[in-house]
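The complex is shown incomplete by one protein chain, all other protein chains being positioned as in the whole.
The letters A and B name the chains in turn, as written, and every chain counts its residues from 1.
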Amino acid sequence: MRLVWLFLRSRLAGPALAGIALTALLAVAWERWFGHEPEAMTAAMILFPLVVACVIGTGAHSAFGETELTASLSLPLLRGVYLAGLIAVGALALLLAALAWTLPDDGGTLARNLAGLSGLALLAAPVVGGRLSWIVPVTLAMAAQLLAISDLPSWLALTWPQASFDNDRALALALGLLGSGLAAVHVFGPKVARDEAAG
Amino acid sequence: MTATMRLFTIEARRSVALWFFPLMALVACWYADSRMSPIGVSLWRHNSAQIGETLILLAPLMGGVAAWAAGRDRRRGVSDLLATTPLPAARRQLSGWGGTLVWGIAAYLVAGAFIVMVTLRANAWGTPSLAPVIIGLLTIVAASAIGYLVGSLIPSRLAPPLVPVALFLSIGLLNSGWFHDDSVTLLSPWTLIDRQLFQNPEAVFYEPAPLHPLPMSLWLVGLTGLALAGVVLARRRGVAVWSGLACSAVVAATGAALLLNAYDDVFQFGVPWERAELVPYTPVCVERSIPVCAHPAFESLLDEQADRIDLLIEPLRWLPGAPARAEQLPYASGMYADGTLTIDPISSGVEMAALALVQAPVEPGPGWNLQMHVQPEQAVIARWLARRVDAASFEQWDIMLHDPVSGGTIRDPIQNEIDAAAARFSALDSDTQRRWLEENYVNLREGLLSLEDLP
Partner (left out) sequence: MAVNVDVQGLTQRFGRTTVLDGLDLRVGTGVFGLLGPNGAGKTTLLRTLATIVAPKAGRLRLLGHDPGRDHERRLLRRRLGYLPQHLGYYPNFTVFEFVEYFALLKEMPNDEVRPAVARAVARVGLEERGRAKLKTLSGGMLRRVGIAQAIVNEPDLLLLDEPTAGLDPEQRVIFRALLREIGVDATVIVSTHLVEDVAAACTEVALLNAGRIAFRGTPEELTTLGEGHAVGDSPLERGYSRALAGARS
C-alpha cells in the first residue's frame, strides 16, 4: 500500500484527479450556459473527454526517468493499473456530469470519446513522451469538430468522436484505440528523456 | 548577423515546433483542400479567404506548442544557469518565442502556397485578397504569444494541452453565435473570414461582407502585445514594460470596440443576398441553338452546361414560349416573358431550368421559388425533360412542397403518382410526345392542366 501511495504521489495523481473533477464541474456548468444550443452540446461531447484524455496522457509521464526501468517490481503493471484507474475515474466523473444534461446517450458518447481520445494520447506517449502526448488527441478532436460543422468529406477514422453512440464501428474504433494505447504504454513505456525533471 | 538574430536562428533550428511543422502543414493543407471549390469553380476571393481560414487549426496548435516551448527552461533545469546571464530575460524569451513562431508561420505559408498553386492551376476567376491572409497570419502570431504567456506563467504540465483546447473553443465559440449577444462573435477572426467564403454560386455577383481588416488587425496586434508584455512582466518590471502593456491594451480595446460596433455592417450585410451591392460584370456566352451565358467566374463550366441546356430545351425548341436565351443571373428564378431562361451553371442547375421551362413566365428579379410553385403535371414534364439530360440526378430529385406547419419544405405526398406519370410519358414515342407538347405546352405552363390530362 505504501508503494502504491508513493507511486501515486510521484505521478501527481492528486492534481490529475483535481483536474478531472474540475472538468466534470465545467461540463455541468457548460450545460447551464449553452444547453440551449445543440451545436454547443455536440462540441461538449468531444471537448470534455478531450480535456480528461489530456490529463490521462500526461499521467503516463515517467516520473523517475531511466531509474524506473531498473526497478525489480513491475512498474509497467502499476502504471497500467494507474492509467486504467484514471480512465475509469474520468469516465465516472463525466457520466455524473452528464446526469445534469438533457440530451439522450450523453453518458455513453462521453465515455466512448474518453476511451478513444485517451487511447490516442497513450499511443502517442511512447513516441513523444507523456507530457506531450496531448498533441494527437487535440489535433484529431479539432479535425472532428471542423468536419462536424462543415461539408467536408468525413472518414470514420477522423469523425468517430462525432458519431452517435449506437454507431458500433465508432465504438469499436474507440475501444480499439484505448486497448492499443494501454498496450503500447505497457510494452514500450512512455518516452523517457534522461535529463527531464519530474513534474 | 546580430547576436539577437543568431540567438533566434539557434532557437528556430532547435525548436520543438520544428517537429510539429510537418503535422501543422499537413493538417492545414488538408483542411484548405477540402474546402477549396464548394461551388464547382475556383475563385480567388474564396481561396484567399481559405488561406486565412486555416487559422482555425494552426492558431490553437501553435498556442499549444508555444506553451510547451515556454516551459522548456524550467523542464530542462536550465533556469539557474540562465539567471546568471546578462542578456535581459525578455530578449531571450522573445527569441525563444520567435524561434517557435517561425514554424507556425512556415506551416501557414506552406498551406498558403499550396492553395495559391491549386488556384493558379485551376485558372481561377477574380483577384487575390490579401486581407484574410494577413488576419490569419496575425491570429497565429497572437495565439502563439498567448500560448507562450500561459506556458511561462503556469508551470503545470496541463497548461500546454489546455491552451489549444481553450483557443479552439474561443475561436469556435465566438464563431458559433452561442451567446445571447451575437456581436461578441465578431471578435473571432474566423467569423469575419468565414463570411468571405462562397457558400452558393449567387455570391459571385455581390460585394462580400466587409472584413474590417484594420479593426481586426488592431485587436490581434493588441492581444499579441498584451501577451508578450505579460511574458516580460513576469521577469522584469519597468516603465517601458508597463507602457508597452498599456499601449497594447489601448490598441486591443480600440480594435475590439470597432469590431463590436460593426455588427449591423457584417451580419445584416447581404441578408438577403439581394440587398448587397451588385458587382458589374460582362457575361461570357456560347452559341448553341440559343445563346447560353454565364458570369465569367463560371466560364470553365459554361461549355458543358450549355450542351446540357441545349439538350434540355431540344423538345420545346419550336414551341411558342420556348426560351430564346439562357443566362446565369444573380437570382436563378425561372423564365422571363422575354424568353430568357435563368440558369445555374453548376450541374444541378439543369433541374431548376427544367422546372422553369414548365411554369409560367415570372417577373425578372428574386423571390420566386420554382420548387414550391410547381404543379404535379408540370413536375411530370419537368422530370421527363431533366431525365433526358441526366437520369442519375433526375432519380434523386424530388418535388418539394411548402409545409405550412414547419415553415420549411416537405416531399410531395403524390410523388409516386408523379414518378409513374413521368415514366409513362417517357415511354411514349417521340412523335406522340411532340404532338402532346404542341397541343398542351402553353396550357401546361399556365397551370390549366391536371395529371389526368397527361397521356
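Here, a contact is a pair of C-beta atoms (placed from the backbone, for glycine too) under 8 Å apart; a residue touches a chain by one contact, two chains touch by 3 or more.
Here the structure is a predicted model, which means the values were calculated and not measured.
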| item | value |
| --- | --- |
| Hidden partner chain, touching residue among B:R14, B:R317, B:R411 or B:R424 | B:R14 |
| Residue of B:P86, B:P280 or B:P413 touching the missing chain in the full complex | B:P86 |
| Touching residues (missing chain, whole complex) on chain B | 1-3, 6-7, 10, 13-14, 72-73, 76-87, 92 |
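Here, only the chains that are shown with their structure count from here on.
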| item | value |
| --- | --- |
| Chain centre separation (chain A, chain B; CA means) in Å | 33 |
| Interface residues, chain B side, partner chain A - complex | 20, 23, 27, 31, 34-35, 38, 56-57, 60-61, 64, 68, 75-77, 155-158, 160-162, 164-165, 168-169, 172-173, 176, 178 |
| Chain B contact footprint on chain A (complex, rising order) | 12, 15, 19, 34, 37, 39-40, 43, 47, 50-51, 54-55, 57-58, 61, 131-132, 134-135, 138-139, 141-143, 145-146, 149-153, 195-197, 199 |
